[in-house]
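Structure below; questions to follow.
One chain of protein is taken out of this complex; the other chains stay put.
A and B label the chains in the order they appear, each numbered from 1.
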Amino acid sequence: MSTQASSLTNTTIGKKMVMAVSGLVLFGFVIGHMLGNLQVFLGPDAINGYSHTLHATPVLIWGARSVLLVAIVAHATTAISLARLNRAARPVAYAVKKDIATDYAAKTMFWSGLTIALYIAYHLAHLTFGMTKGLGYQHLPFDANGLPDVYHNLVQSFRVPWCTALYVVAQGALSMHLYHGAWSLFQTLGVNHKRYNETLRSSAVAVAMAVCVGFLAVPLAVLFGVVK
Amino acid sequence: MKFKLNVWRQENAKSAGRFEKYDIDGITSGHSFLEMLDVLNEKLVMQGKDPIAFDHDCREGICGSCSLVVNGRAHGPQEAATTCQLHMRKFRDGEEINVEPWRAGAFPVIRDLAVDRSSLDRIIQAGGYVSVRTGAVAEANAIPISKDVADRAMDAAACIGCGACVAACPNASAMLFTAAKVRHLNLLPQGQPERDMRTIKMVEQMDAEGFGACSNHLECEAACPKQISADFIGELNRDLATAMLRARGASGNASAGG
Partner (left out) sequence: MALQSNCPTGPIEQRWEKHRFNLKLVNPANKRKYEVIVVGSGLAGGAAAASLGELGYKVQCFCYQDSPRRAHSIAAQGGINSAKNYQNDGDSVYRLFYDTVKGGDYRSRESNVYRLAEVSLNVIDQCVAQGVPFAREYGGMLDNRSFGGAQVSRTFYARGQTGQQLLLGAYSALERQVAAGTVAMHTRHEMLELIVIDGRARGIVTRDLSTGKIDTHVADAVVIASGGYGNVFFLSTNAMGCNVTATWRAHKKGAFFANPCFTQIHPTCIPVKGDYQSKLTLMSESLRNDGRVWVPKSAEDCEKKPGDIPEADRDYFLERRYPAFGNLVPRDVASRATKVVCDEGRGVGPGGLGVYLDFRDSIERLGKPKITERYGNLFDMYHHITDENPYEAPMRIYPAVHYTMGGLWVDYNLMSNVPGLFVLGEANFSDHGANRLGASALMQGLSDGYFVIPYTLGDYLAKVAPTSTAKDVTKDHVEVKAAKKVVTDRLKTLLAVNGKRTVDSFHRELGKLMWDECGMARNEKGLNGALEKLPVLREEFWKNVCIPGMGESMNQELEKAGRVADLLELGELMCRDALNRNESCGGHFREESATEEGEAKRDDEAYCYVAAWEHTGEKTAPTLHKEALEFEYVKLSQRSYK
């Protein structure tokens, strides 16, 4: 072949594929994380046991963390590069522009992504690194047996209304982000088919809703005293 | 009917543009949008003012010249139609109408509402053809092509190259145009020998022209006067990925052999 085929990721389409693949990885993590969280409803032993198992297998946790880190870095840097490219593609904006097909979720992908990124930073600082100064409660890294006490940390923090409020906002951004990402990654990767496009769209709505409900169940349950 | 028009005026590519307001009266519901502009232009000429420059030619919706964003929509409020096929009965009497050119970095304004779309031609130059010499071809019926494939290639080939997809896209992306052009030829047996090279080169040219990326807003499909499906974009993505993979494999083999 005579063409000096540059790499796929140099093209805008390739960049979108990076977004799709890294997004898919992060999507998988989000589902896993949500299922993990839902163990709160099974009581302290279940979720703490799950956390202990994870921590007891460094290959698993560090393996997962490195994959996630690569995905996040790829997703974020590519998003920034694409956003700049897209801005540059229309130097003079329309005075009047009506949208017909697109929706709020699609138009705010960059901002919902940024919201999620900021929330993740806060979330890690808060629950993973235990930086809880000023939150009005004592972070309890370990239980009576000296093992990490995820359950009580969670319950304590979500009793703080604004903690929960932040969480709700972040979930809103995440659900919208997931909804657009979930169906459009099929288009980007070219694995869609017109026969399934409608199903894809409605499945994306369903998945995004499920994730939203799944994640919000925990803090709301805590806030309203269902989980103590 | 009467209208208040808010029209983008710009001397040339370098000067800054501005909106000018015009009142127009005596329009009937049967006037096409461009005929309404003709009436306005004749009035302006009689007042010794510069008429509004805009591209148009066939006025039957097939040449792809006309290119106005009317009230925020590429080709205006009429679905599946070019601006020349838009009639004033689509507007309310007395309505205020905003008229802008296609806005994209890859479509610099030449004057007023006329823009330079030669970037689309350069995408074709990069590979939007089948390399056959005049006369050196097989008998037309030598290769049977199933009706489904021919029809689908025709669906893609219906593109009139107007650029409404770019104008409507929040990212000013030319993906629907490029996808339609690539897929028309990639679907057909005649297009197979050059399939990978065509796909790669046309996408690279599209990027080099400074069009934005596709964020799957699907505004392009909604604005397309020929209703070309955004499914072709998915297919282009797939074609590019496989072409790049094959190109890598081929260059890997070549270096191993060398």
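Just a few scattered comments:
FYI, a contact is a pair of C-beta atoms (placed from the backbone, for glycine too) under 8 Å apart; a residue touches a chain by one contact, two chains touch by 3 or more.
Every value quoted in this text rests on a predicted model; they were computed, and no experiment measured them.
Among the displayed chains, contact with the absent chain in the complete complex occurs for B.
When the missing chain is restored to the complex, the residue among B:20, B:42 or B:96 that touches it is B:42.
What chain B contributes to its contact with the hidden chain is residues 11-12, 28-32, 34-35, 38-39, 41-42, 44-46, 48-51, 53, 55-60, 62-65, 81, 85, 87, 89, 110-111, 114, 116-118, 120-121, 124-126, 128-135, 137-141, 143-147, 150-151, 153-154, 157-158, 160-161, 184-185, 188, 190-191.
The definition used in the following text is that only the chains that are shown with their structure count from here on.
Taking each chain's centre as the mean of its C-alpha atoms, chain A lies 36 Å from chain B. Contact residues on chain B toward chain A in their complex (touch as defined above): 6, 8, 17, 19, 69, 71-73, 98, 100, 103-106, 168, 170-173, 175, 196-197, 200-201, 203-204, 206-207, 210-219, 221-223, 229-231, 233-241, 243-244, 246-248, 250-251.
Interface residues of chain A, counted against chain B in their complex, comprise 1-3, 5-8, 11-17, 82, 85-86, 88-102, 106-107, 109, 180, 183-184, 186-194, 197.
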